[in-house]
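First comes the structure, then the notes that go with it.
Complex shown without one protein chain; remaining protein chains in place.
Let's turn to subunit A:
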Amino acid sequence: MRVSEVQQESLTAEKAKWMYQKMVEIRRFEDQVHETFSTGTIPGFVHLYAGEEAVAVGVCSHLDDKDYITSTHRGHGHCIAKGCDLKGMMAEIYGKATGLCKGKGGSMHIADVSKGMLGANGIVGGGFPLATGAGLSAKLRKTGGVAVCFFGDGANNHGTFHEGINQAAIWDLPVIFVAENNGYGESTPFEYASSCKSIADRAAGYNIPGETVDGKDTMAVYEAAQRAVERARNGEGPSLIECVTYRNYGHFEGDAQTYKTQEEREQHLNELDAIIRFREHLLSNNLATEDELHSIDENVRQAVADAKEFAEKSPMPEANQLTTDVYVNYKPGGEE
């Protein structure tokens, strides 16, 4: 089933250039994290979003700060598309006091509630009920906001998928479930782990619209998301969009990726690449000029370099931060 056709708002040049900028920010940011991680400067482990930019940006271009998103362990792209500050993000990934979460969360838990970004998430499938709850909150508080749940193909087999979507459906909540089917849950192919042919097929079980789009075609994602967001804002309930995409890097940095073939990797890095394709779309539709795009590229390069420098120069958290932010109000020994 396809989301009911709504009046397609044509993409303005301004919006198109914003989208291009966000996509380039994600790519450049992730390439920078990849490069820096290999030097040992970044603690822990990171899961990079490069390659999947069209999904986060195509969807988030319909959202503003009153709308919520839930994310995954591969969350940097969602953060950037939802407007999180690059410096605060990079500092968080370095574990610095100036990070968006004061260095307490790291790459896997970056959040900015003021932007409606309810956190990257270390638990596969963690986002479904959280997005449903954010949708419930938006509906009851009558904010006009929606909630988007980004999730991977791995999570589509998790029990919370069923519980979260079913609840959103029975209550007609303003939630959009966006599957990022990048072909592999960790090192396991989608086709092995999932009994369905497509994730969108599963929408039928909840009596909600479900469609599959080329997740590396920014306009296809943009248009599908527009229909689903409109439906949600009109009080018509949730939708499911499956975006077929690919991650350019491994599951985590350090993954040898032997499960991928060289041929598929090269194809995705070149002719199927979302940024190359969106760039061509903008130029051929006179939505931007070469000069404008070049200038965006340069500005982003600088912004990411600035974020890296900011993170490097920022201080580590003070020792007293270890036990703060656990509660709002708590007396360890109880009331006197």
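Rule of thumb we're sticking to: contacts are C-beta pairs under 8 Å (C-beta built on N, C-alpha and C of every residue); 3 or more make two chains touch, one makes a residue touch a chain; residues count from 1.
The rule we apply is simple: contacts and distances are computed from a predicted model.
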(request) Assign the chain not included in the display its UniProt protein name, restricting the answer to "Pyruvate dehydrogenase E1 component beta subunit", "Stage V sporulation protein AE", "Sodium/solute symporter" or "(Fe-S)-binding protein". (result) "Pyruvate dehydrogenase E1 component beta subunit"
(request) Can you work out which residue in A:Gly88, A:Gly105, A:Gly145 or A:Pro174 touches the chain that's missing from view? (result) A:Gly105
(message) Please identify which residue in A:Ala13, A:Leu136 or A:Ala193 touches the non-displayed chain.
(response) A:Ala193
(request) Please pick, from A:Leu11, A:Cys79, A:Ala138 or A:Ala155, the residue that touches the omitted chain in the full complex. (result) A:Ala155
(request) Write the list of subunit A residues that the hidden chain touches. (result) 43-45, 95-97, 101, 103-109, 121-125, 154-155, 157-160, 185-189, 191-194, 256, 258-259, 261, 316-317, 319, 321-323, 326, 332
